[in-house]
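Of the protein chains in this complex, all but one are displayed in their positions.
Read from first to last, the chains carry the letters A and B; within each, the first residue is number 1.
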Amino acid sequence: MKITLKDVENVALLSRLEFPENELATFTEQLNAFLEYADVLNQVNVEGIEPTAHVLPLKNVMRADEAKPSLARELALSNAPEQENGYFKVPKIMEG
Amino acid sequence: MDYEIVIGLEVHTELKTDSKIFCGCSTKFGSEQNTNVCPVCLGLPGVLPVINEKVVEFAIKAGLALNCSILPFSKFDRKNYYYPDLPKNFQTSQYDLPIAVNGYLDIEVNGETRRIGVTRVHMEEDAGKLVHSGTISNSDYALVDYNRTGVPLIEIVSEPDLRTPEEAKAYLEKLKSILEYIDVSDCKMEEGSLRCDANISLRKQGESKLGTKTELKNLNSFKMVQKGLEYEAERQADVLEDGGRIIQETRSWDDAKGITVSMRSKEQAHDYRYFPEPDLVPIVVDPAKVEEIRINLPELPDARKNRLMADYGLSGYDAGVITASRAVAEYYDQIIAFKAEPKAAANWLMGEVSKFLNSANLGIEQCPVSPEKLAGLISLIEQGTISSKIAKTVFEEMWNSGKDADAIVKEKGLVQITDTGEIEAIVDSVIAANPQSVADFKAGKDRALGFLVGQIMKQTKGRANPEMVNKLLRDRL
Partner (left out) sequence: MELFQYTAHQLQNLLKDKEVSAVDITKAVLARMDAVEGDVKAYITQTQDSALEQAKAVDAKIQRGEVISPLAGIPGAIKDNICTLGIKTTCASKILADFVPPYNATVMEKLGQDTVFVGKANLDEFAMGGSTENSGFYPSRNPWDLTTVPGGSSGGSAAAVAAGEAIWSLGSDTGGSIRQPAAYTGLVGLKPTYGRVSRYGLVAFASSLDQIGPITRDVTDCAHVMNAIAGYDAKDSTSIKVDVPDYTKALVNNIKGLKIGLPKEYFVAGMDPEVEKAIRNAIDQLVALGAELTEISMPHTEYALSAYYLIAPAEASSNLARYDGVGFGYRAAGNDIVDMYKKTRSQAFGTEVKRRIMLGTYALSSGYYDAYYLRALKVRTLVKQDFDRAFEKVDVLITPTAPTTAFKVGEKSSDPLAMYLQDVCTIPVNLAGVPGISIPCGFANGLPIGMQIIGKPLDEETIIRTAYTFEQNNDYHKRFAPLGEVK
């Protein structure tokens, strides 16, 4: 077992997802199957190999500091599930 | 038992750019809610960030001013966590390759200079603002304003080199001063453009291993930083004395109650899952550009202080007070440029000018008396045209009317009386009118002389030259 049910529960919490017990077990099984498959990566000698986060040789892509017009507020809020007085409205926040 | 306090500060400061770090929205403070927003800073599906070049320039500037090395290869990373003030639920920040590392700044506390390490300076985006109905714990909902989302920040992390809450405050003041000097931030704690979190732990004197730390938040002024740390140091000491153990946690300073409160969440420890931001390419800083920024750095507070001491003979204390704020230091330099005597200029700046500004709650930039006019006033004193005492009256008039010292003095007839004959006549009349005091003085009561001087000054409305009055009176008696 690469990943336990408890690990999966923790990953679900980090991902802000929740699952019924049986689905959690299925996920654990499927994630294990993939991670075992991915074990093939351990056969590769990666010593001294730099990671590739970008395939492009680009650097220093920047823009000038110029303020541009913003969206009209109605448009900014047009997809909001809930709004009040020009604000996005969300349920209470328990944690600090 | 004796404990050593170990403090490290994490300071966030908003950079004063025109536009946000990754989009063209304005950074203007105090706009109506959700009006400085666009698809990019709202984190709408499909949007991409583009780095504001000014942010990188300002961050390098700050790094250099804090004696850091600028990393030749720097990149942005994503810091993943869920919070409703963060529309993408990740903050674009810098993790393992920040723009600047390994710097320091010097602080002075109780006449002793200490060098405090600056671990790193990194760039990141600010989050939005939450408005709670009632308090965070009892409100049914929260409202979100994303105007601040994406305003550029630099985070400046100190080494755990601070040993007292007072040092922490001095470090913050010095940092603010430097950032103001290099003109990258407004550093207004009350507007949240400068924010400070503090890590604090205790260890037994002589021990080298660090104790368990707590992180303090909600420190919204320099005073709160000091008070919060003082409280927390005592709290930790009490816990340790009682044989307890410090829990690593975040605590919030409650200023009204004067205590720190645990912010323990029911969630598990954060796991930010940093990884390289795939939507941004690396920053490879041209050493020539760094040199250019370095050369163009303005004179920093320490250098300026030393210059004031060396050139004008100011005391370390006076030079320190004047150079703590770039604006005050510049005002001072301008008074000197108008030929005011340096020590008198320093006294006036730290005395009357500062007193009036404080009571009117104004910054030096809003001072109604210009450096040129203040220099004029000071030279009237130097020339003996008016006395120091009269000068205070003149200053008040200058403050209220905006007129020149010269004009006020002439208009109100405040020129000092230095004519011996004129003063002699008044001295004689006062002696004649107060025989009892004259007798007392002659009987050895020195206080009687003071009374007589007072009478003379009263008759001249303070305009008589005090030294001459004293001399002539003694001669006559």
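The rule is simple: contacts are C-beta pairs under 8 Å (C-beta built on N, C-alpha and C of every residue); 3 or more make two chains touch, one makes a residue touch a chain.
Treat the numbers as computed from the prediction; the structure is a model and nothing was measured.
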Quiz item: Missing chain touches which shown chains?
Solution: A, B
Practice problem: Touching the absent chain in the whole complex: find that residue among B:89, B:248 or B:401. | Solution: B:89
Quiz item: With respect to the chain omitted from the figure, which of B:188, B:204 or B:273 is a touching residue?
Solution: B:273
Practice problem: For the chain that got dropped from the picture, name the residues of chain B it touches. | Solution: 39, 42-51, 78, 80, 82, 84, 87-90, 142, 144, 146, 267, 271, 273-275, 278-281
Exercise. In the full complex, which bits of chain A touch the chain not displayed? Write them out.
Key: 3, 7-8, 10-12, 14-19, 27, 30-31, 33-35, 37-38, 40-44, 46, 49-56, 58, 61, 63, 71, 75-76, 78-82, 88, 90-95
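Criterion: only the chains that are shown with their structure count from here on.
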Exercise. Can you check how far apart chain A and chain B are, centre to centre, with Cα atoms defining each centre and the answer in Å?
Key: 40
Exercise. Note which residues of chain A are touching chain B in the complex, please.
Key: 10, 13-14, 16, 53-54, 56, 58-71, 73, 76-77, 79, 84-96
Quiz item: For the complex, which residues does chain B have touching chain A?
Solution: 17-19, 23-27, 32-39, 42, 44, 50-56, 75, 82, 84, 130-132, 136, 139-146, 250, 252, 263-268, 271, 273, 275-276, 278, 280-284
